[in-house]
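To start, the structure under review is shown below, and the notes come after it.
Complex shown without one protein chain; remaining protein chains in place.
When the chains are written out, they are named A and B in that same order, and each has its own residue count from 1.
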Amino acid sequence: MTDAIVETKGVEVRFPLPAHFLSRKKPVLHALNTVDIAIRPGESFCVVGESGCGKTTLGRTIIGLQRPTAGEIYFKGQRIDTMDEATRKPIRREMQMVFQNPYASLNPRRNVFETLAEPVRHLMSERSGAEVRAQVEDVLEATGCDPSWQRKLPHEFSGGQRQRIAIARALVTNPAFIVADEPISALDVSIQAQILNLLNDLQAERGLTYLFITHDLSVVEHFGTRVAVMYLGRVMELAETETLFSSPKHPYTRLLLDAIPRIEGGSFDTPREPGELPDPVNMPPGCPFAPRCPMVEARCRAERPELRRLANGTHAACHFAE
Amino acid sequence: MAMLEISDLHVAFPKGRTGEVEALRGVSLTLEKGQRLGVVGESGAGKSMLAFAILNLIAEPGRVSEGSIVFHGENLLDLSERDIRRIRGNRISMIFQDPMVTLNPVLTIGTQMVETLKAHRRISTAEARRLCIAKLKEVAIPSAEGRLDAYPHELSGGLRQRVVIAIALLTDPELIIADEPTTALDVTIQAEIMALILKLCRENDVALILITHDLGVVAEVTERIMIMYAGVCVETGPTQQIIRTPRHPYSAGLLKALPQFAGRGARLYQIPGSMPPITALPPGCAYHPRCERATGRCSAQIPPLEHGCACFHPLDQTEAAS
Partner (left out) sequence: MITLKGFIRRFLSDPVAIGAGAVLLLLVLMAALAPFLAPQNPYDLMQLSIMDSEMPPAWHPGGDDRFLLGTDAQGRGVLSTIMYGTGISLLIGIGAVIVQGVLGVTLGLIAGYKGGWIDAFLMRLADIQMSLSTLMIAIIALAIFQAAFDANTYADYALYMLIVIIGVAEWPKFARTVRSSVLGERNKEYVDAARVIGLSQRRIMVTHILPNTLTPVLVISTIQVAEAIMTEAALSFLGLGMPTDRPSLGSLIRSGFEFIFSGSWWITLYPAIVLVVLILALNLMGDWLRDVLNPKLRRGDE
């Protein structure tokens, strides 16, 4: 697909774990295994999964905070994972990130203006001082921040206000693509709605593309255009949001959907067996979901299902999905 | 008479040399045997403070400054530390967000369970172990016998929280207070744990106070609900009734802000601003600066809790249902 704004090809990330110094075996954690996704311009591509599924690692790898062990990452057709810093600099303007914890993502000793001006000064060094100030004020207004905040330090703000500032920092260089790693999960319910609306409005105004990482399927249903469901470093299902919610194909997706508490009640009435994740260091040969899967058969434990396209356009990594 | 009756509970913390601020400003509730109550609110609303007050665990320099907590006719606030221990962890158990608050990392699970049991019952160690295994089986921990000799860190997060539940159930309590028991867990594990708590409460006729920020979980598990804002209860009543027809503008706003309620891609309803800290409460109703129904009266007087709703301008049936 050439029209993708961001594309990953066979991306793998492995973390070497500390080994016993006498042991010859080097344990390795497979955080990502052959992930192929293509994000189209203007969409809100959601990655959903439980802790340890690799969704954050995927976001960090695409933005360049984590080097892939194998595979290729493209931005607007250019390969970026092997680029040197000088060539990459203009691309950094176009790709930004919003982090999960607004209490840690702002440098506590810098005021809002310094925090917002830094990306412009570094990535758009041709701008004059006055232009930098104008750009900072514009982005503050666009994200619903008061211009009087510029001289204040992060500790003077509430969580929701900090997250607005963090979003403003990501937008100050006018990027086309934003990785948002659980941007609302550290916030209170009434603030979550404010931030989600803000992200939606900004997308409409600026034609942004989002990679939205979350564990909350109800946010995906509201926000996403397409979804990748991840489990232990692999994409298990990739589908249009509506299709995923109306006809989930992978048994893991179904398990996730069943786990959403419903306002009308009833999903917790039947007891559930404790589900155990397999050890991500010594992965079994077959399907990673096999130990928890209700429809598991001998084949699942022996042969790992590949992600394949189904009749309705969904991609699923399950031998039995149709 | 109700099993637990809290009336006009105030919790105060010193501020400066002579002043005091109130974290709870007159909270009342009654709980019948076997009833499940959800306490919902944003962080800082005072919901955890309520749980700590019931267990007489308010940390210095805070104190209960007014009110009573009557459990089976006995005011818990009048009891000595020794008498409180007869009730806490015995007739009233608790489950915290982080299992490691309850579990001691250097002792095996068996040791901790046997100790808990022997602190409240005169039984032999062998008998205690037998009971512990039975409880671990009740919370569906696989190979329960072997787990007694395991250390907490050898278990996954979900299993650890199951062990905490087993410990909470050891003494056959009449009331369990669960403070955000699944917030740290993944969605599928949350569903398992909440389903388990629900089942155990129903089977053993145990009352539950579930403290959470998640309206979905409350809707699934509880019969009654209490919505807190800035140290007071703003609305209380049967769970499904309040979720369908909330009367307080804050409850209505919280519900409307949930992504589940908005159509796909539609704007979420957003409550402007954020909850004031207890040190800077506005006069009158604490919610009035954020409320679209507020009038002059709201900023002058604190609305009393009448018919389960503390508001001068509650929503009527037709408004609430929309």
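A few notes on this one:
Here is the rule we use: contacts are C-beta pairs under 8 Å (C-beta built on N, C-alpha and C of every residue); 3 or more make two chains touch, one makes a residue touch a chain.
Quick caveat, the model's predicted, so the values are computed rather than measured.
Contact with the chain not shown here comes from a single listed residue; of A:Phe99, A:Trp149, A:Phe245 or A:Phe289, that residue is A:Phe99. Interface note for the absent chain: among A:Arg40, A:Arg88, A:Arg206 or A:His319, the touching residue is A:Arg88. Subunit A residues in contact with the hidden partner, per the touch definition given at the top, are 60, 63-65, 85, 88-89, 92, 95-97, 99-101, 104-109, 118-119, 122-123, 153, 155, 166, 169.
To be clear about the criterion, only the chains that are shown with their structure count from here on.
Inter-chain centre distance (subunit A to subunit B, centres taken as mean C-alpha positions): 32 Å. Across the complex, subunit B meets subunit A through its residues 42-43, 140-142, 156, 158-159, 162, 186-192, 194-196, 198-199, 213-217, 219-221, 240, 243, 253-255, 257-262, 264-272, 274-275. By the touch criterion given at the top, residues 50-51, 158-161, 188-194, 196-197, 200, 215-219, 221-223, 241-242, 255-256, 258-277 of subunit A touch subunit B in their complex.
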